[in-house]
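For this depiction, one protein chain was excluded, whereas all remaining protein chains were kept in their positions.
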C-alpha cells in the first residue's frame, strides 16, 4: 500500500510515532490489540458464497463463483482456484479505476497463497474428469472502504465466503457431463487459515495496522497461520527491515491472534 | 459527441442560437428539415454487403461480413449480430486512433439496439446447429467525414448494407458442415428501422442536427422507428433535459421522418 | 532505431561525418568492414535451441521453443514460424518496458521475412495432421546490449539458434497424437540466410553501422541473402533516400559479406 | 433462470407478476446514507434484490490535471459491476455496456449539480453494483443523487429514476431481471422531480406510441414515489446526526 | 480465392496475367482530390480493386504536446485497414503489419516535406484501406502525396510508388493480391520522380541479382506513369476550382 497513500497527514504520522514511544496507539489500542472485527456471510444471494468483513473502518466484500473449465496442464486432477482483487475507487481517494496494479496483485497473490498452501480447499475433490474438466472457484475480493490492513480482512472474508458457498449436488455422468441434484452441498473446505499483519514503526511492532500506521510504518509483514498453528504463508512488505528476534516475536503473536480469530469466526 | 468537439467556434454557436430565435437554421434549413441524404450500396465488393451514406457533409461507410461461429449460451438458436464503430481520425480533427471510446461505444450500442429490437434481422434463420454453430453478422461502421448526426447516418447505412448483403446459398450437411451452392441469397431482413435524431438548442427542437448544432445543443435524442411506426429504441444524450411535451412532439416528428426516409431508401 | 536514440552526442555525430569525408570510420574500420563477430550456440539448455551473437558491442540472444498447435487456415499443411523481438530495457537507456513498439515490430518482421522467404525452415515437414496440428516454432529475439545493427545480429542469432535446436524424434500415431522416441532430431533447416545492413551518411555507404553511425545516417537498408547469393528480403529504413546506383552497389557488397559470414558461422 | 424460450407467463390469471407485484407496483426500496468512511459522500441502495453502493469524491484536485476546466468542476461517473453480481461471473474489466451506462448516468446527473461553483476541481462518482437483478442503472442514479447530497455538494434537486416496460403485452412499472429479459420493452427514465424535466430516457423493445406515452407516465409516477424514499433517507441521516452532534442546516438539498 | 496449393498458372500461354494484363501493365488507377470536408487535405484512390481514402491534418498543434519538435514539424502517418476490406473480417486493432507499414510510409514521405517550415506543429496522415487487393501500401503512398498537396503543405515533389515482382518466373509490374500470394517475389518501390531517388524499397521472395535489377527498373517506369495520373488529378481539381473561385497560384507542388 506504500507511500502512495499520502492522504494521512504528516502531522498524524508524527503523532502516531510519538504516542508509540509510550506504547500507545492513536486509536487507543494496545500494541497487540486487533480492531473490532465483524463477519457477515451470505449477503450476496446471486453469488455461490459471500462475506462482508468489517475490521475497524476497513470493509472488504468477497464473492465466490463456481464454474466449470479445464484444469492447468501440470495439475490435471485438481480444481482451479482463482483469487482476484479489485481496489475499487470508492474505497479510497487513492484507488484508481483500471486493471489491478502492483498493490492489488500482491494482495491477491498473498491471499491466494494463504488459501492454497494451507490446503484450505481440497482441490482434488473439485476434479470432474481428469485433465479435461474441473470446477473453477473464483474468489473475487472487493475492497469497499480502506482504512488499513486489507491483507487480514481479505483473507478472512475469502475463507468466510468459501465457507458460506453452496453448490448444487451433482453426479458425474459417463460422458463427463454433470447431472445436478436438488440438494445443496458445501465446498470441500478442510482448513481455515487466518492471516495476521504486523507493522514496524520506529522499532515498535503493532498488530493489525490502521491506514495511518501502515503509512507511518517502515516495514510490515503478513503471516498466514493454518491448522495446528502451522505457518503457511509469509510476506514481508515495505522498504524497512526486521531483525531475526522481531520475526520470531511476530510469528508467536500471529499464532496467538490467528487462534483467537479462527475460534471466533471460523469454528464449526 | 459532446463538448470535446471544440472546433466549432463560439461565434458559430452564438450565431446558431440567434438564428433559432427566428426559427432559422445556420444552413438555411427549417427546424424539421433533414439534410440531403444519399445512399450508395455495394461499393465494397469484398464485403458481403456495404453502403455509403452521405448526410449533408457527414459520410458513413458500413461493411457487412458474414462468418460462422458459436452462439451465445443464452440464445443457442440465434445467429449473432455484432455492431462495431470506428471513429477513424480522418473523419474529424477530434477523433484519435485507438480502441473505441465512450462516444463510439454508445453509438455502436444504439445502432445495435435499433436493429436488434426492431427484429430487423431474423436471427433464428441464422442458426446452423443449435448451441454449436451459427452465422455471425459483423456490421462495421466507419465514419469517414463527421459533420454531425452519426446516429441516423450509421443506422441507415447499417440497414442499407444488410439489405445489400449477399451470401452463398447453402445446405447444412448431417455433420453440421455447410455445403455451399452456386446461387447467392440475401440475409433474412424483415424490418427496416430508421433512426431520427433531434437536438434541443435553447428550447428549440431541430431535427438532424449538424455538427455545429450538436455542439450548441443542450440535449439530443435519437428515436428508432420500426414497422408500422412502432418505437423500437430511444437514447437521450447530452446534459440537458426534455419536458414530457417535447418528448411527445419528438416522437411524432420521428415517426413522420422515418416513414419518409424508409420509403425513399429502404422500400422493396 | 531512428532519432529516439539521442544518447550519442551531436559532437560524436559530427566527428563520424568528418572522418567519413576521408573514408575513415570512428572506430577505425574501413567502409566495407564488419565488426568482430562471435556466435555462441546452446547456452540456454532449457530452450530447444539458443544462440548468443556478439557483434562489436552489440549482443543479441535468441531462444527457440517448439510447441504444437493449429496451423493457419490458409496454410493447413505448414508448421508455424513466430518471430518476436523484445527490446528489453537493460540493453539501452532508450528501450522502455512494455509491448513491442514500432522499431521492435519492424525488426521482428524483417528477420521473419529473411527466414521465411529464403525458405530456411521447411515448414511442410513441421505438419503433424493437415489442418489440425502442426509444430509451432517460436523464435524469441532478446537484445541484451545495443550498439547498432540489430538487424544483422538478430538474423544471424535466429538462424544459429534454429540450427542449434533439437527436439525429440517422434512417430505420429493414428489418432494424431505424437509418440516421442529417445533420440533427438534437428529442425528441417535447408537454407541459411544472412542479413547485411548498410547505412548512408552524407553520401558515404558504410556496412554494419554502429549505433553512432545509425543515428548519424540519413538512410539505412538491410538485405537478406539466401542460397546461391539470391536476394530474399530487403528493407530500406530512415527518412533519407538512395539512388539506383547506390542500391546496386549495396546489393553487390551484401552478397559478398553474406557469403563470408555464412561460410564462417553457418557452414555444415 | 428460465431462458428466453421458456413458455411461462410473466403475468398470471389474477393479473399479478411473477414476484406477486401489481402492474404499477415498485419492488421494495431501501436507502442508507453515509455508509462509507473514506468517500466524501455515500449511499447504499437495496431495490428488490439489487444491491448497489455509491461513493462520491470531490470537489477535489483533478487527476490527470489536463482534464480540469477553468470555469466549472469536471463531473465524472463510473458504473461498474462486481464479478459476483450476476449469474455468470463477470470479468472485472468494464464492458461496452458499463462504458455506455457510465456516460448516460453522468449526463443524467450533471444538470442538477452546481459545477460552476467549483472550477478546476473534479467531482467523481463511483457506482458499484454488488448484486444485480434488473434496473441497476435506475437504482444507481437514485442512490448517486443521495450520495451527492451526503457529500455536501450543492444540487438543484435529487434526480430519481425508474423504468417501465411491457410484459405479456401490458405496460408495467419497474421491471425485474426476468421481466427485462423475457419482456417486450424496457424504458429507464430519470426526472428532476421539482420541474418534471426528463434527464434520462432510454428504451429498447417495441412500443406503439400509446404504449410509450402510458409507460412514460407510470415511470414518472414511480419516480415520484421513490423520491419520497430518497428524502426520507436523507432526513433520517440528518435527524440522527442532529441528535448526536451540533445541529447544522442541511444545505445540500434544496427541498421546496 | 484460390489457395496457395492451387495449381493454376498466373501467366497463360499467350503471356497474359490472370486479369488479362501484360507483364509491364498497371491496373487501372483513378485518383480523386479533396474528397473530405473535415480533413485539411484528402485524396481517394482506386487502383485495381484497391479503394483507399487518405486524410491529412496539419500543420496543427501537437497532441500530446511533449512530442513536438522545436525545429520542425512532427510528421506522423497511420496506415489502417477497415474490418471489411479483406476476405476474412480483420480486427480493427492495428496488426504488426499495419504498425510496420505506418512506419515505412512515414519514412518514405517525410523526405519530401518541408517540415522545417512548421516547427512545434504536427502533420498527420491517416490512410484508410476500404478495400484491399494487393499493393495497398503503394496506392496509399501515391494517394497520400496527393492529399498532402491538397492540404497546401509545401512538398519538394510528389512521391509515387509501385511494386514489381516475380510470378511464374517472370518479372512483372504491379502485383495483384493473388499474384502476391502465389508469386515468387514482391517488391514495393517508391521514388521522388524529379530526382529519381528511391525513398521506399522493400522486398520479399527470391530474386537473382539480374531479376532484382530488372524489377527495380520496371517499378521505376511504373512510378513515372502513375506520377502523370497524380499530376492530372491535382490539375483537374485546380482547374475546376479556378473556374469557380478566384484563381490563385497552386504553390503546394513544385512542378519542374
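A, B, C, D and E label the chains in the order they appear, each numbered from 1.
FYI, a contact is a pair of C-beta atoms (placed from the backbone, for glycine too) under 8 Å apart; a residue touches a chain by one contact, two chains touch by 3 or more.
Worth saying up front: this structure is predicted, and the values here are computed from it rather than measured.
Enquirer: Which chains here would be touched by the one that got left out?
Expert: If we consider the entire complex, the absent chain touches A, C.
Enquirer: Decide which residue listed in A:25, A:113 or A:163 touches the omitted chain of the complex.
Expert: A:113
Enquirer: Looking at the full complex, which residue from A:25, A:59, A:163 or A:237 touches the chain that isn't shown here?
Expert: Of all options in A:25, A:59, A:163 or A:237, contact with the hidden chain holds for A:237.
Enquirer: Provide the residue numbers of chain A that touch the chain removed from this figure.
Expert: 74-75, 77, 102, 105-106, 108-109, 113, 116-118, 221, 226, 229-244, 247-248, 251-252, 255
Enquirer: In terms of residues, what is the contact footprint of the unshown chain on chain C?
Expert: Contact residues on chain C toward the absent chain are 43-47, 50, 57, 59, 61, 63-65, 67, 84, 86, 88-93, 96-97, 99, 138, 140, 142, 144-147.
Here is the rule we go by: only the chains that are shown with their structure count from here on.
Enquirer: Could you name all chains that are in contact with chain A and with chain E at the same time?
Expert: none
Enquirer: Compare the CA centroid of chain E with every other chain's and tell me the farthest one.
Expert: Between chain E and every other chain, the largest centroid distance is to A.
Enquirer: Suppose every chain is reduced to the average of its Cα atoms; which one is closest to the average of all protein Cα atoms?
Expert: B
Enquirer: What chain lies farthest away from chain D once each centre is taken as the mean of the Cα atoms?
Expert: Relative to chain D, the chain whose C-alpha centre sits farthest away is C.
Enquirer: Taking the mean of the C-alpha atoms as each chain's centre, how many Å separate chain D from chain E?
Expert: That pair's centroid distance is 52 Å.
Enquirer: Taking the mean of the CA coordinates per chain, how far is chain B from chain D in Å?
Expert: 28
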